[in-house]
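What follows is a single structure, written as structure tokens, with notes after it.
Yeah, one chain of the complex is gone here, protein chain that is, but the others are all in their spots.
Here is subunit A:
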Amino acid sequence: MSEPIQESGAPLLRIERLALALPEGADRLYAVDNVSYDLTAGEILCVVGESGSGKSMTANALMGLLPTGVHVAKGRALFDGQDVLAMDEISHRALRGRRIGMIFQEPMTALNPLMRVGEQIAEVFEAHGLLTPRARKEKALALLEEVRLPDPASALRAYPFELSGGQRQRVMIAMALALEPELLIADEPTTALDVTTQAQILHLVKDLQARRGMAVMFITHDFGVVAEIADRVCVMREGKIVEMGEAREVLDHPRHDYTRALIDAIPADVVAAVGRPADVLAAVERPADVLAAVERPGDAIPPQRDDKDSSPLLSISGLDKVYRSSGGWFQPKREVVALDGIGFSLGKGETLGIVGESGSGKSTLGRCIVGLNRPDNGEIRLDGVDLSALEGRELRAHRRRIQMVFQDPYASLNPRIRVGMAIAQGPIANGVPKAEALAQAQALLATVGLDGGAAERYPHEFSGGQRQRIGIARALALNPELIVADEAVSALDVSIQAQVLTLLDDLKQKLDLSLLFITHDLRVAAQICDRLIVMQKGRIVEHGIAREIFLSPQHPYTRELLEAIPGRRDAPEPATAAAGVL
């Protein structure tokens, strides 16, 4: 691994042949095996890998956050010349927070829900015995200003639940920065956020890093994020470093097959679609060296499909849904509009993508269509029959025709029911004899690419991707005409995502299904959808052929979504970053 020569000489953090041993009975001996890398002041190093690659473990070891059972087997981690791993608790505590700051993945749980934001930031100073209470408060305010929270003075007095996810992540960053650490460790800080928020946070981190000259260790699974932010990249797989180098170099010319696979697996990069046809985008200058992921031909433009102009299978009109919390004696009633006058139609054999951020109502729409939620108003017609008017037995008979693939492959299978039975229970409930249904389940498992022995096993014996295949097989068991996939690949690693998407597409062609694909990820939508609906706050803001939406988005919100996709630009210009409060 060639090390770039840094102006400041000695690296801030040097990890030398670190090995972290897993407890006995784990699937491998070491969580992290023989890992060495350097991090210099003023540099952003991205540690990339899929789940289980051990990418977070090194950071956890640095912060003394190793889970029970995992211990340092060998190696050193020198921070400014001192071995962090060999330190006693007292000197380690002095280091944490003060010289090494950390941001976590889940902004919803990383803050104490019963403590005002200002107090939580002040607590950082208090823990290290710094400043007077008054000065702490002033400093907290200055920090909130620095992370560009809107209205910092009132945010200081707010409780975490009063802030949005992105705002909470900003508070977390403010806390991590409070003592001006030399090293900031960010463990998937944007994974739980919407794309537009993610883009803002990435800008913020990059900007703060440049201003303060910190070193940043940024842990992520997303090569898009890498392209956006990294100076150097370290790709990990099963606890080992497979490739390390300058970000541009790795992205353009990945040397290792695994890196290439990861970059390829990023669902079709939308940028390419925007970048290629010169006539459409004459105005937009195409960056000189677009990333390798973008360069490859044919991956990006949503495949063009024949317009199936047969009569619509599903037509929806005037759909409204308002969630009301009933409100206690002292609380006012709260109303959240989830769907507001939604109308569209879906042809036979078509794939329609519904794209939106959290809170846009896209999942509620899916749940109304399959009948898990009841809309307040409006019609859902399947082949001309209004589903929302049906009740009891008739409804049950029609439900068979629309099936759903769920988001979370771990929650969507009953842990106490064998996989074969889980698939067969649909047909059994609809009157198919048990033996026949079980035989069918075997065949379906083969269709989704699992071997027949799978039927006898329990869900916990399968990986996330395999479980999602089982979920698809279950949805297919009733020969549905329409499948609603609600964030069906969001919980999977990118390489698995690509496989499951391919499977869905194949099945759709083979079985002549229609597909309603709900996602927050435009990159995924680009890969599979014929048409797209973009939703915001319960309304459809844009609607059209997928390709056209990518090439020339009409609505400002769509444009914002497209802009926010990480890895879109080849390097964020500091000017935008500084100004980009958004």
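What we mean here is this: contacts are C-beta pairs under 8 Å (C-beta built on N, C-alpha and C of every residue); 3 or more make two chains touch, one makes a residue touch a chain; residues count from 1.
Here, contacts and distances are computed from a predicted model.
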| item | value |
| --- | --- |
| Complex member absent from the view - protein name from UniProt, among "Putative NADH:ubiquinone oxidoreductase, subunit RnfB", "Perchlorate reductase subunit gamma", "Glycine cleavage system H protein" or "ABC transporter permease" | "ABC transporter permease" |
| Residue among A:Ala77, A:Val250, A:Leu365 or A:Ala477 that touches the chain left out of view | A:Ala477 |
| Residue of A:His203, A:Arg248, A:Arg399 or A:Arg547 in touch with the missing chain, whole complex considered | A:Arg399 |
| Missing-chain contacts mapped onto subunit A | 68, 370-372, 396-397, 399-400, 402-404, 406-408, 411-417, 422, 425-427, 429-430, 471, 474, 477-478 |
